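The structure under discussion appears below in the form of structure tokens.
Missing here is one protein chain; the remaining ones are kept as they sit in the complex.
Up next, chain A:
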Amino acid sequence: MATASDSKLIKGATGDWEIVVGMEIHAQVASRSKLFSGASTGFGAEPNSQVSFVDAAMPGMLPVINEFCVAQAVRTGLGLKAQINHRSVFDRKNYFYPDLPQGYQISQFKHPIVGEGEVLVDVTPERQIRVGIERLHLEQDAGKSTHDQSPNQSFVDLNRSGVALMEIVSRPDIRSADEAKAYVGKLRTILRYLGTCDGDMEKGSLRADVNVSVRRPGEPLGTRCEIKNVNSIRFIGQAVDTEARRQIGILEDGGVIQQETRLFDPGRGETRSMRSKEEAHDYRYFPDPDLLPLEFDQAYVDALAADLPELPDAKKARFVADYGLSPYDATVLVAERDLAAFYERAVAVGEGRDPKLVANWVTGDIAAYANAVGLPVHATEITPEQVAGLVDLIVDGTISGKIAKDVLALMVGEERGAAPRDIVERHGLRQVTDTGAIEAAVDAIMAANPDKVAQVQAKPTMLGWFVGQAMKATGGKANPQAVNAVLKGKLGI
């Protein structure tokens, strides 16, 4: 477990600076209907086609809590090893904006549904940090305003109005852009494991408000600026670095940081002021009188806890312990629940398979192929059964690792869906272990190259040349170990 180490400090003109980051993540709850209405949450529908009377704040309409969203929030809280509050309260956050039909957002201010927890973040496979979670609360999303369709009109789409969000607030435990990126990545993984948020940042399912401040090591926290609505992990890293450099520049010039809300412009690589502390809204929070306090008992929490899937930390530990994987491979494999499941299926089909070899293939050539076609591994045409078959062919000596790559190419090409063993048979890829055939090939090579035979006696590294020739002569199918043994015997080295 690492704490703030010197390596994360930023060198300024006047000495070292430490970055301090805390984040508010808005994660859209995976649910079919909205937080307080039955309207659909489907993405990409025609504007204003998924708007109930409640979402449009028609006169006399009342919110009714979506119990599934409550369960999702509790499950997320459990996944963050957080305190679950049996009683929470919905408040109104009042402000005027055209895409906020009620004139207030229903949120949880004083009494959130989830209290303190923590996330174990893998900054690198070897270095982990703990990021404290301050709270998680449920709230409504607003609609979407568009200002670029007409010179003098704005357009409002209320499809998103009322969709459930979980706001997950971290402690200021993050000390670098890399840690910030790793934190969001890990949180996203946990949410996707739980199925409580699809984590799709491109669709806006996961958005981050990033609070950045800088200080001299060991000094109290500096004044922070909040960078609103950063919508990719890469941009989060850039925003942290950019903002930290801006603040260091101001401080080193003898200036002071103004607490304010800023926007990150990835195109220009800068943050710019959105509104100052003086311009900040007075949201006039008060308990929403349309909703009763949200109350449930421990039995409800226990039932949800019993149904939780194995989470990435536990899965990683199990992969290391049970399969003998390196922490690195285990980290890569558990990053996505589907990938981990794919891997485990490939290990478990049949019996006696080397889990490490399977991990090498899944995180190596197969991951590379999936990446090349832009799909997650489990969504490619390659099945865990095929991976198992391929690894088995290597282990039992039927093919070499090199030939296995050719088999893989066929598996995603003309032999789509075929079992690796059948592919090997149809294409005559079985490696030659028959020493007679190898001996014949070696004899022919030695006869044709007497000079090389003489040279190899003095310089045994020349053996590689003979191996290459022998492999070539057998069309790559000769078992490399067998070739080596035959060559060494005949060449007397």
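The rule is simple: contacts are C-beta pairs under 8 Å (C-beta built on N, C-alpha and C of every residue); 3 or more make two chains touch, one makes a residue touch a chain; residues count from 1.
FYI, contacts and distances are computed from a predicted model.
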Name of the absent chain as recorded in UniProt (options "Electron transfer flavoprotein subunit beta", "Glycine cleavage system H protein", "NADH-quinone oxidoreductase subunit J" or "Glutamyl-tRNA(Gln) amidotransferase subunit A"): "Glutamyl-tRNA(Gln) amidotransferase subunit A"
Selected residue (touches chain absent from view) among A:A56, A:A335, A:V412 or A:A437: A:A56
Sole residue of A:E46, A:E202, A:D282 or A:D451 that reaches the chain not shown, by the stated touch rule: A:D282
Residues belonging to chain A that touch the chain removed from view: 53, 56-65, 92, 94, 96, 98, 101-104, 154, 156, 282, 284-286, 289-292
